[in-house]
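Reviewing the structure listed below.
Here the complex is missing a single protein chain, while all its other protein chains stay put.
Moving on, here comes chain A:
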Amino acid sequence: MRLEFCWFCSSKIYPGHGIQFVRNDAKIFRFCRSKCHKNFKMKRNPRKVKWTKAYRRLHGKDMTKDSTFELERKRNRPERYDRNVMENTLKAIKKIDKIRHDRAADHIAQRWKPKAAKERREARKELEQSISLIKAPLAIQSQEPAITVPKIKVKAPKQQTVEDQLMEE
């Protein structure tokens, strides 16, 4: 028993699901459900179909390179059974899974970060430009300018510690 990956959407295929197609050149295509199978028959390229993992990885939406992936390799040579190794492996799998999950979440959060800044910039601009809709320019001039405060970039103290460390070393 082995969990395979769907050729089209890269999702896991559990036993008893999906279809396998063997081509004349002996290449095996596994599909998790008929949706993927039908898309394949239509000769669609998964790298162009938005909802597949292949697309997401190609366009940088999901994490591609990570050390956690190296721990999971398909081994062709069977190893002799060792209970301790098996125990450790089972524990390790859980940890690795968590780490991978967290890292993937980080990746996505990182992707979303610049959006907030952009939104703020646009709001500021809008405020400047369209203030005339609610306040007449005369009124504004008479008022004190206290709308916007210039942004301050504050670097975290981490850098200094790194420098310190380097100095120490």
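One rule holds for everything that comes next: contacts are C-beta pairs under 8 Å (C-beta built on N, C-alpha and C of every residue); 3 or more make two chains touch, one makes a residue touch a chain; residues count from 1.
Criterion: contacts and distances are computed from a predicted model.
A.B. asks: Pick, from "GATA amidotransferase", "Nucleolar GTP-binding protein 1", "Cell cycle control protein" or "CP12 domain-containing protein", the protein name that UniProt gives for the chain of this complex that is not shown.
C.D. replies: Hidden chain identified via UniProt as "Nucleolar GTP-binding protein 1".
A.B. asks: Which candidate, A:26, A:42 or A:133, sits in contact with the chain we can't see?
C.D. replies: A:133
A.B. asks: Applying the definition given at the start, please give the residues of chain A touching the unseen chain.
C.D. replies: 1-3, 12, 67-68, 71-75, 79-83, 85-86, 88-97, 99, 102, 117, 120, 123-124, 126-127, 130-131, 133-136, 138-139, 146-156, 158
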